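Right, I'll just put the structure down here and ask away after.
In this view, the complex is presented without one of its protein chains, the others remaining in place.
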Amino acid sequence: MRITGRTSVVRPLFRVIAVAVLVVSGFSRTMAGPTPLLAQEQPKQQEVFTPIDQLPPQEQLPAAPLLVGAYAFVLLMLFGYLFIVSRRLTVIQQEVDRLDRDTKRT
Amino acid sequence: MMLRAIWLIVRKDLTVEVRSRELAYTTLFFAISCVLVFAFSLVQEGRAAEGVGAGVLWMTIMFAGNLALGRTFERERQSETLRALMLVPAPRPAVYLGKLAGIVLLLVLTEAILVPLVALLFQAELLAHLFWLVSVVIAGTLGFAAVGTLFAAMLVRARSRDVLLPVLLYPITVPVIIAGVRGTMAIAQPEFEADVVRFWLLLLVAFDVVFITLALWTFEPVMTD
Partner (left out) sequence: MPKWFNPAILACGVLFAVSPFVIANAPYESTMGLVQKVFYYHMPSAWVFLTASVVCGIASARFLATGNARHDRTALAAAEMAVLFGLLTLVTGPLWARKAWGQWWIWDARITSSLVGWMIAWAYLILRQYGGPGSEKLAAGLALFGMANVPFIYVSVTYWRTIHPATTVVPKLPFSMGFPLMFCLASFYFLMFLLMKLRVRVAEQQARLDAIYLSMDEEA
């Protein structure tokens, strides 16, 4: 099998990016679902607006899934890329060594 | 020597174009179709949203310009005249400037019809300050064409050149579209402020200077094998 062609990691990288985009968009859709705004029921006639500093705790977005998601994404992408490129190097290196041996033999 | 070479290249393109008028008509028609498509997308209840005219104008210039660039160099590639051009005993930058002048001429002619059309269809007071409008449009077109001519020339021998030109061109010309749209919007404002328009115009001129200079430097190394 002849291994030729240009940037050999770009196609797998594109695939990884495509998966990442799908994952993140799915993730964001679940997170965006029950936003505090949409979860409010119809308020009755209000005479006066009362400001508060922070949203009441039951209406706040949980931070932990966002944080964990961010870290998991970063680590997955980085070490995924490392794995893909290392594997590519091994394959190419083997091919080069094989050809070196063959040309030395002839 | 340089100016003469540029003039000869422009004249060559003009001669070819005058005979067939292919580029002029197709670019113009495409630009008008673009405006129509935007009109159908953006006009609601018979009126366009505020300030949309400037955006439509520049989007149309970018799309029509992309088409014109592709077609100009496709014509060179088909008759294999690009190689002949590169063999011309004139400095290489002259070839670039000659092609650039031709493209700018074509686009400006299209815009001469496009701008009044957009002003009409989108109720944008574009023609109120003609000097500023002409300056902004020409400066923006020059910036877009400067980058586009270099990339289109570079891609002539590449694979997938049709789709690669917009892929390369649009991210690089983001400052042109931002400055062009904002400058045009500032011109169309009822309370006209010359300072705002001047800011965007100067940004466009700076872009033109930097990128034409860069293109003149890189044309030779990029075009030679």
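Just so it is clear, A and B label the chains in written order, and each chain counts residues from 1 on its own.
Assume a contact is a pair of C-beta atoms (placed from the backbone, for glycine too) under 8 Å apart; a residue touches a chain by one contact, two chains touch by 3 or more.
Nothing here was measured: the structure is a model prediction, and the numbers come from that model.
Novice: Have a look at B:94, B:203 or B:216 and name the one touching the chain we're not showing.
Specialist: B:203
Novice: Touching the left-out chain: which of B:5, B:147 or B:216?
Specialist: Once the missing chain is taken into account, the touching residue is B:147.
Novice: Please identify, in ascending order, the residues of chain A that touch the omitted chain?
Specialist: The list for chain A reads 2-4, 6-11, 13, 17, 20, 24, 28, 31-32, 61, 63-64, 66-67, 69-71, 73-75, 77-79, 81-82, 85-86, 88-89, 92-93, 95-96, 99-100, 103.
Novice: Since one chain isn't shown, list which residues of chain B touch it in the complete complex.
Specialist: Touch set of chain B with respect to the missing chain: 147, 150-151, 154-155, 157-160, 164, 167-168, 171-172, 174-175, 178-179, 182, 199, 203, 206-207, 210-211, 214, 218, 221-222, 225.
By definition in this document, only the chains that are shown with their structure count from here on.
Novice: Using mean CA coordinates as chain centres, what's the chain A-chain B distance in Å?
Specialist: 37
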